[in-house]
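Have a look at this one.
One protein chain omitted, others in place.
Entry: chain A
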């Protein structure tokens, strides 16, 4: 019965109304930026070497931060979801601390550990003459600090949702723990890992507070797009809007094209 099917497909008003209000709230500020953007200035801004440096640095550091988060975050998520040890819930709460901490405070905290006179930083400085603040490495560390929790939370959720019986079956058939993880667990939770990586990358790309505090601001070395936007805002609102829109457009293109590729593979 087509009429019946139509009625079923209709979204309940109780969901539709808040969804529309919520979407408007999320999208209107972007519309405000678009309305205010000086479109004629766009080509000139796009050609600015300083802008291209900042964009290149942003894409590079956000990608490196995502790679580091995958390398360390997936094992953390596995520990939290599958590990059986006392204090696991405390550990889970601690992992999400960077989500709650104001990023600027996170940046100061990183300085206190990795700074020139920090706990680990002073040792690095004296022993190897290595200083981390004000370097591109510091940018990647700041981004990893604030964005890895997003990946951990997403991957842990995926691990909890995955059926443990497949892993048990593989183990009964003689697969080692590592083989079970790489051949059974990882493929099962791949969508969760990808979603987490996307969240993590997006958060790293927009990172501002921890970066400017821990890595400082130097063009070409630590000045990412959000820092360039913030400084442009100090003197020229229009320029800041153009820079933000460029960052938004690039991130949307990257995420959309990645999505194309995943669905093509699957």
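As a convention for this text, a contact is a pair of C-beta atoms (placed from the backbone, for glycine too) under 8 Å apart; a residue touches a chain by one contact, two chains touch by 3 or more; residues count from 1.
Note that in this section contacts and distances are computed from a predicted model.
Chosen from "Molybdate ABC transporter substrate-binding protein", "Metalloregulator ArsR/SmtB family transcription factor", "Aspartyl/glutamyl-tRNA(Asn/Gln) amidotransferase subunit C" or "Menaquinol oxidoreductase", the protein name that UniProt gives for the omitted chain reads "Molybdate ABC transporter substrate-binding protein".
Checked against the full complex, the candidates A:184, A:212 or A:225 give a single residue touching the omitted chain, namely A:212. Across A:40, A:89 or A:117, the residue that sits in touch with the chain not pictured is A:117. Shown as candidates are A:29, A:49, A:87 or A:174; the residue that touches the absent chain is A:29. Those residues of chain A that touch the chain absent from the view are 25, 28-29, 32-33, 35-36, 108, 111-112, 115-117, 133-134, 212-213, 216-219, 222-223, 227, 230-235, 237.
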